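Sharing a structure with you now.
Not every chain is included here, but those present sit where they belong.
A, B and C label the chains in the order they appear, each numbered from 1.
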Amino acid sequence: MKHMGSNTWAFAAGHIPLKSTGPEPENTSRDELCFLNTGPGEAQVDITLFYNDQDPVGPYQLKIPARRVRRIRINDLINPEAPPLDKDYGAIVESNLPILVQFDRKDTSQAENSILTTTGIPLQ
Amino acid sequence: MKHMGSNTWAFAAGHIPLKSTGPEPENTSRDELCFLNTGPGEAQVDITLFYNDQDPVGPYQLKIPARRVRRIRINDLINPEAPPLDKDYGAIVESNLPILVQFDRKDTSQAENSILTTTGIPLQ
Amino acid sequence: MKHMGSNTWAFAAGHIPLKSTGPEPENTSRDELCFLNTGPGEAQVDITLFYNDQDPVGPYQLKIPARRVRRIRINDLINPEAPPLDKDYGAIVESNLPILVQFDRKDTSQAENSILTTTGIPLQ
């Protein structure tokens, strides 16, 4: 299968809940970026995070192997800087090859969890 | 990074829940517009709200600084007119520079909250 | 403001929950189509519903006044035929003028409600 999707994706409504309920790490409140690389080449991905009170931080660099999915918790990004909890952020994802990206949130700040999802906004 | 996205965005399913549960303001039921301005210029944004029984209200004017996110609770818009709770509305967002806009709702009308999100509909 | 959006919108994942909890009608489980007509003309809208075991039903006809939103519960459509509860359906929305359409579900089949939303899929 060939590479599908877009080289650039945007997300405007990031926010990792501060609180979590239940055993870690499967019940940790989190924002996740879900990558799908349908093609034969490994994709080199740069994530840049935007905030409301400081300059953008990045790139967070990662690889999506050929013909694989990869799911990244924003909470788990470390280099160049761990993103803060309970703070609004946006994300731009740039890849050297076309990929697909979707955004998932699991909010476990209460006993009964809430979930949401949306596709990224593909750019050119 | 350059400006990305669209100059015009639409949302058709606005509705701020009437009731809230838990400490204010972090638990107030709300609709939020989440803006991401990836570029070097400050974006001038006009929001127009549409209702089912009166003429559109706006523009609500705001600025999104260069390379920043900004999140606006519809509940907190004041000028020219505070939007009513528990009433259907739609929104058109017009910006002088390309931006990205996503819609989030947190419904705390019950003890266990519900959340949803969707990207805006980009227009030409 | 001019007419914005698309003349045709699609939704593939309709399903009205059978059960509801709490006072009617504000707590009735429902699927809703949320329309936004930004322009100066009244939009004439035809909705066609598709099922998995019978021919499509429609058109359900309605008008979206100029510069207004209108929200329709699928549960409340009657003519030509009331849609069944607890059954999968899809919807095609056709309008004589460009409009915007979003899909909302409120599931009150349990004490703690769940909500979801997605924009329609715009077609040419």
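In the analysis below, a contact is a pair of C-beta atoms (placed from the backbone, for glycine too) under 8 Å apart; a residue touches a chain by one contact, two chains touch by 3 or more.
As the structure is a computational prediction, the values presented were derived from the model and not from experiment.
Count of copies in the whole complex in this file: 4, from one repeated sequence with 3 chains shown in place.
Going forward, only the chains that are shown with their structure count from here on.
The pairing of chain A with chain B is characterised as different-residue: of all residue numbers used at this interface, under half are used by both copies. The mean-CA centres of chain A and chain C are about 31 angstrom from one another, to the nearest whole unit.
Taking each chain's centre as the mean of its C-alpha atoms, chain A lies 22 Å from chain B. Multi-chain contact residues of chain C, defined as those touching 2 or more other chains: 112, 114, 116, 118. Interface residues of chain B, counted against chain C in their complex, comprise 8, 10-15, 48, 50-53, 55-56, 88-90, 92, 103, 105, 107, 110-112, 114-121, 123.
Put simply, chain C touches chain B in their complex at residues 1, 4-5, 32, 34-38, 67-71, 100-104, 111-119, 122.
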